[in-house]
Structure formats: structure tokens, C-alpha cells
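Here the complex is missing a single protein chain, while all its other protein chains stay put.
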Amino acid sequence: MMKFANVIGVSFMAVLLVLLPLLLPAVGLNISLGTTVILFALAASSVNVLLGFTGLMAFGNAAFFGVGAYGSALFIADVNANLILGLIVGTVCSTLAAAIIAPFLIRRRGIYFSLLTIAFGQVFYFIAYRWSNVTGGEDGFSISKPPIFGGSSPTLNGSSYYYFCLAIFAVLLFVLWRIMRSPFGLTLQGIAQNEARVRYLGINSDRFIFVALLLSGFVAGLGGALYSVSIAFSYPLLMDWHQSGDFVMMVILGGVGTIWGPVIGAAIYAIAQNVLSSFTPAWQIIIGGMFIFFVLVFPKGLLGLGAARRRREEEASQDPDVAVVPAGLIEGRQP
Amino acid sequence: MFLPKRGAAADLIVIGASEEITGVYAEPARNEIRGMQLAVDQINKAGGVLSRQVKLVIEDNANNPGTAVEKARKLIQVDKINALIGTVNSANSQATSNVCLEATIPFVDTGGHTDSVTGQQCHWTSFRTCHSTWMETHATGYSIANKLGKKWYYLAPDYAFGHSLLDGYKDIEKKLGVTVVGEDLAPLGTTDFSAYLTKVLNAKPDVLIIMQQGQDLINCLKQANSLGLLKRIAVAGPQGEIENFWSLPKEARVGYWGFEWYYKSALVTGKNKAAADFIKTYTDLYKQPPTARSVFGYVTAQQLAAAITKAKSTDAVKVSQALSGEHFQGLWQGDAYYRDVDHQLIWPMWFGQVRGDGAGGDEWNIFEVVDSQPGDKVEKPADDQKAVCKLNYPA
Partner (left out) sequence: MIEHLAPEIVNGIVLGAFYAIIAIGLSLIMNLTGTINLAHGSFMTLAGYLAFTLMSRGSNFWFALAASAICTAIIGLVVERLLISPLYKRVPLYSLLLTFGLSLVFEEVFRLIWGPSTVPFSAPPELSGATQIGDVFLPTYRLFIMVALVVVMVALLVFLYRTRLGLRLRGAVQDAEMLAALGTNTQLLYMTNFGLGILLAAIAGVLAAGLLGLGPTMGNDLLMPAFITVVIGGMGSLAGSIVGGLLVGLAISITTLYLPAASEVIMYVLMAVVLLIRPRGLFGEEGIFG
């Protein structure tokens, strides 16, 4: 059962997102920035599946995002100019990519997991960079906006593409929320809080982490596939580890382990970067400073502040509308 | 959805500039912006365009194609620009070019050299001011064979830009009867070049042709110097950006390079009054002489304004048609034109030597131009381009 406060919160976010194409131009921003926010939020949510729910410090999700972007863009450019099919192909590719590297990752925890995700992410990055006959190398390659069902069906532009992405995003967010309340999701959260105990219960946590990686790859890839269509371009920097770091930061900004945190984080990050860089070339200092400030002062992110209080209230009702921030994630061992 | 009337807001002509203000190309980008700014100021002082003032809106594309697309859309939708200019990084050039086609806004690529912008992915809305890679290799190819010898060794960065430079040299090497004794592709961002340089030393070519750019070129030359290679073998390359050479230590400022423009040479500027004025005003204003990048920015803004004046309109089709094929006097000897077939600016390319110390009491003056090649001799023939590039103006 959803609590009243959350009904208000969710409705507020929903109304805000629906009205965004009207609000953005009013404050001097463009609609496609709204699309970018939503697609970055998808990528950040994919990080959140690993980081927030399973307690795994994933630092390579830009690779899934990029594989999705290249998969759909290549399909649309070379095989069939059909948006829906392109998205399916891109997402299948990214999920496959996750399946390929997952066996290397599922037994690793902590720093090793982070470093391995960075490293595998870089492998994908270099493949995109090197394989220039197919990917266009550093120059990237451009596509034309595909009709939604191919052939002579309509092409989505500007605000119609925004609403298309929003619809997909809403469905996915709802699905993620359901998953996190399912036995599977609760097991993932159990792994984050106390993996040893989960194992004592006879549960093979590696398998759960395998599925979490696939889920993460799927969500990130869908975001990437939609993004390459949005900008009608695909390029290797999408997979660079700096991009992964940005996605992680969005999660931290918004709130680790919360459903809406990545959305809020992505919005703050993308809008801040876009607006600041129009005013000052030193915007990187402000973004970097924001990272430092949040890590030191708000480690649980904006939503995390409220979530901790609410969780205490809801402990009995077993109703994690805002999923539990794994205790072990913030308070680590004394070094 | 309503369509805003572009630029009409305050009776201004609005030109957007998308540049790599942050990131590795920050310095060339800054010089392009300076050139644009100077041109726009002069145009406004002279009464503007179509008796409207010109406003330049500059955005940082952060050297990232995704951001470049975002910023191009912002300029088009929010600032209601009439035309877009700029870009240094080739990926940004192509991505921006595509956005402008979609929104039917004229785009002039100031400094992204990749062939595709005026080749396979050319658009009726897109133009390019700087030379294409083809022009750079062909212009320097003639001069290198002429001045330095015909036994060559290629060292190219392993990505699209390097590959197209290499293709260019391979095309010209046949015409010149050159022997190639070695060829290496080094990944972009290589920090250690000694492996390649040792191979070069053992192959003993007349000339080592280095196609690296920016940081890679600096690393390569620094290490070639410490290996003693620079004293044994001549080095040359398609594109010598003076911004790079200013940041090299003196002992590594060597070799023969293709120059896209230079401020202190009779071979480049000749008796061109406009060029002399430009150099003086620019140097007084920014306390630093203009570079080829400044010229890209200046000429681009100036010619765009001229085209709008000639078209008597900001309509994209009319402006594009006015810009294309129109001969003009640039900031160099001889004329120039954005050719009809692919919208590439056809203008001369120069060749010369780099020296350690500034000559004539001017610490900036480290180039010496020794040769020049006319633009139409070194660019791909127009007839060949027709097969590659289809402009498809709207009916």
C-alpha cells in the first residue's frame, strides 16, 4: 500500500515530467535537454540496480549505455530504419554484453568489482574506438531519425520523441519498483546488507548478481539506444569511464537505493552542466565541487535524507516505496 | 507546434557559435572565437547586415559530440539563430552539421578537417572553411618530394583522421614516384612513441612524415628529439598548427609542415591590405598574433554575413545559394570560393619550416613559409566529388 506522502511525491514528479516540454522553453532551455535527462536517468537507474539495491560498486555502466547506442544506431543505419526494431536490437546487444562480462564479475566484490567494471568498460570503449570501419572510430557516425515502425510511418521529433521516451521510462521505472519489492529484489537488498547471511539461507548470491547485471545492462542499453536516436549520432566517448563516473554521481546526487533518486540526480546533473557551460568555461570546477560537496555532506543524496527517516516509520509495514539504503554501503568498515 | 520567426526577436541577425571551449582543443577553439568576434564587431561597426546588428551567441560543446548536438539544438530552438558556425573536433563538426540539416539552418564548419563534412555526409546546409585532409596531404606531398627527398616513412594516428591522411599521401605518392620504406599506425593518445621511432631510425628514410596532431604530436616530437632522431632524419607533416609549436620546447620545434595560414610571410599575405589590417587589429586586441584558427573564424563570420547581405534574406536556401560559388578576396593572396559541388572552401595551402627561436625580434614568429600550392590543384577534382557528395537542395 502506498503511503499518502508518496502518492503526492509521485504525482508531483509525474506532472513535472509531463509538463517539462512546456516548462523548459519557458526558462530558456530546449526540449531535447528534457529527453537527455530522462535517458541519463535510465542509465543512472541501471547503476542503481547494482549500486543501490545490490551494493555493488559498478563503475562501468557507460559501456552498456554505449553498446545500446551503437547497437540501435548501426541497425538503423545499415539494416532497417525502424525505431522500434532498432531499440530492441540495441537493448539485446547491451544485455548480451552484460551476459558476456558477468561471469568475470559475479564473484568479485568491493574495490575489485569497481576496478573490473572500469576495465571491461574500457575494453568496449576501445573496441568502438578502434573498429572504425564499423563504428566510425573517434569521429563516430550519424544516422537519420528513423520512422517509428519503419517504412512510411511517422518520425518522432522534439516533444513527441520526449513523450515517447517518457512513456518507456515510466513503464520501466514501475517495473523496477515492482522488481525491488519482489522476492528477487528483496534478495538483492539482502545481499547488499549481509551477503553471508543470504548464503547461509542456501541462496547462491552469485546467480542473483548475474541476473542483476543483466537487468542493469538491459536498462542502460535501452537508455543508450534511445539516446543515439535522440542525438542521431553515436560516438565512443559515450562508453568512456568518465561517463560511467557521471552516471554513478547522478545516483549519489539523487539518493542511492531510491527509485526516484537517479531521476533527480540526472536532472540536476544534466541541467547544471548545460546551464553552467553557457555561462562560464570553468563549469567543470563547479561540477567537480558539487561531487565533493555531496560526497562529504549528503552521502545519501537528496532523497536519501528523507528516506532514512521514512524507513524508520515504515519498518513494520514492510513497504519500501523508497527502497532501503543498504547500511553497509555508507558506513563501511573502519580501515 | 508554432515555428518561431528566427532572429526576428529584436531585429537582430543571430549567429550561433559552437566551440570546444573546454577540453584538449580549448586553445584552437579560443582563437577561432577571437576571429569570429573580431569579424562580428567590425560588421556591426560598419552598420550590420541588412541594417540589422549581428549578435554572436557562443556555446561550449565541451569537446563531446553529445553535448555538441545538445548545444546546437539549444542555439536553434532557444536562441533562434539564423546560422551556426564553429567546431574544431571532426566528430562535433559532423554531428552539428546533421542537426543543422534537420533544422534547415546554414552551418559553416570552421575547423573540423574530416573529409566527410564535404564528402559522403555533405549537406546542402553545410560548408567548410578549413582545408580538407585531402588538400593537406596533396599540398604538402608536392612540397615534401620537392624539398626533402623521395624516400618516405609514414607515422599516422590510428583513427579516421589519420587513415584519411594516409589515403591522401598514398594517392599522391604514385604521382610523385616516391618510395615508402615504412608505415606505422599509432593509436590515438599514444604516450610512448619510442617503439615507432626506433623502427624509423633503422629504416633510414629521407623524410619521416608525422601525421599526429595535438598532444600526440608533442609527445612524438619531444621523444624524437631525445632519441636524437631530429638530427638524423628530416621530419614533415600535413598540418603544422602553430598553437602546438608554441607549446613545444625550442629544441623540438623542427621539421617542415603544411600551414593553413601564417601571419608573417609575403608568400601568404602578399600585398593584401585586408590581411595587413586584420593582423594589426587582431594583434593589438589580443596581444598575440592571429593563427590559422583565427582566420577560419574571421573569414567564416565575414562570408556568412556577406552571403546574408547578398541573399537579402536569412532564408537558409537563399543564404546557402549565395554563399556557394561566390568568389571573394580572403586574408591571403589570390581569391577563394566555397565551391558549388561540395561547399568546401577552395584556397591555397602553404608549406614551410619551424624554427626554435622567434625571428626578427618577435617571439611568436617561429614559422618560415617556403612554398605554396593553389587550392584547386590540391583538392579532389569537382567531377569526382559529384559522385560522392549529393547536396540535394530542397526544390
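Note that the chains are named A and B in the order they appear, and that numbering of residues resets to 1 at the start of each chain.
The definition used in the following text is that contacts are C-beta pairs under 8 Å (C-beta built on N, C-alpha and C of every residue); 3 or more make two chains touch, one makes a residue touch a chain.
These numbers come from a predicted model, not from an experiment.
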item: Left-out chain, listing which of the shown chains it touches; value: A, B
item: Residue among B:D158, B:D206 or B:E379 touching the omitted chain; value: B:D158
item: Residue of B:R30, B:H123 or B:H138 in touch with the missing chain, whole complex considered; value: B:R30
item: Of B:Q42, B:Q223 or B:T283, the residue in touch with the unshown chain; value: B:Q223
item: Option from A:V37, A:V229 or A:V248 whose C-beta touches the chain left out; value: A:V248
item: In chain A, positions touching the absent partner; value: 51, 57, 59, 104, 107-112, 114-116, 118-120, 122-123, 126-127, 129-130, 241, 245, 248-249, 252, 282, 284-285, 287-292, 295-296, 299, 328-332, 334-335
item: In chain B, positions touching the absent partner; value: 22, 24, 26-27, 30, 158, 184-187, 189-192, 194-196, 198-199, 201-202, 215, 218-219, 222-223, 225-228, 243-244, 246-252
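Following the convention adopted for this analysis, only the chains that are shown with their structure count from here on.
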item: Contact footprint of chain A on chain B as seen in their complex; value: 1, 21-22, 26, 59-60, 62, 64-67, 69-71, 73-74, 76-78, 90-91, 94-95, 98-99, 102, 114, 116, 121, 158-161, 163, 187-188
item: Residues of chain A touching chain B in the complex; value: 25, 28-33, 36, 129-130, 132, 136-140, 142, 145, 158-159, 227, 231-233, 235, 237-238, 273-274, 277-278, 281, 283-284
